[in-house]
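The block that comes next holds chain A.
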Amino acid sequence: MNFNEHKPIYLQISDSICEKILNDEYREDERIPSIRELGAMLGVNPNTVMRSFEHLKSIDIIYDKRGVGFFISPNAKCAVKKIYKEEFMNTELPAIIKKIELLDININDLTEKINKELEKQKNLKVNHT
Partner candidate 1 sequence: MNNIFQFDRFFKLIARGLVHRSKVIMLAAIGFMGLSLVIFLTNVLNGNEFFSLNFRANTLSTTLIFMFIFSPFIFFFSVNHPKKGLTEVMLPASALEKYLVMQFFCIIIAPFLTLLFYGSIDALLATLFPRLFRGYAFVEIYNFSDFNWESYMIFFLMQQVFMFFNLYFVNHKLLKTFGSVMLLQIAFIILFLLSIKLVVPEVFEGDTGLKMNIKIPNGDSLLIQKGSHSAIVLEKIFRIFIDIVAPIALIFGSYFKLKTNRY
Partner candidate 2 sequence: MINISNLSFRYGKKEVLTNICMKLETGKIYGLLGENGVGKTTLLKIICGLQEPSGGSCAVFNENPFRRKPSFLNRIYYLPEETEYIQNDFTIKYFAKINAPFYPKFDNIKLDTILKEFDVDSDRKLNKLSYGQTKKAAIAFAIATNVDLLLLDEPSNGLDIPSKTIFRKIMAEYCLDTTCTIISTHQVRDLENIIDPIIILDNRAVLLNESLERISERLYFGIENTLPYNTLYSEPTLGGYLCVSENNGQGESRVNLEALFNTTMQHKSKIKELFKTA
């Protein structure tokens, strides 16, 4: 994992776990690697991983069973979607809007392009299943 982003490492780890939830790599009630296992995989201080897990626990994405490990919460996928949607709307979208303004991008062209891409993505998914 490349820790290139500006975000604190523990949040980047949380993001990566959420991503895996979104693309079904981690399923609900499935056990995720322990703090030490994940630390060893990434070469990251276990305390940092622990912060990440505590963060995910606080927003109900994961839960822990004493002595067994950490598991993906039921409805985690929905929760992740909700949280990241909000982040997108509040953080990423304003940045894109700023660019649209700056570069004088036509809204209609933009909408068309977005719809085309969404269609393409949908077809790819259909073909895969």
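With respect to how the candidates were assembled, all candidates are chains of the complex that A comes from, given by their letters.
Keep this in mind: a residue touches a chain if its C-beta (ideal position, glycine included) is under 8 Å from a C-beta of that chain, and two chains touch if they have at least 3 such contacts; residues count from 1.
Note that the coordinates shown come from a computational prediction; the quantities given were computed from them, not determined experimentally.
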Single touching candidate for chain A, where 1 or 2 all sit in one complex: 2
Contacting residues of chain A [partner candidate 2, same complex]: 3, 5-9, 11-12, 36, 39-48, 51
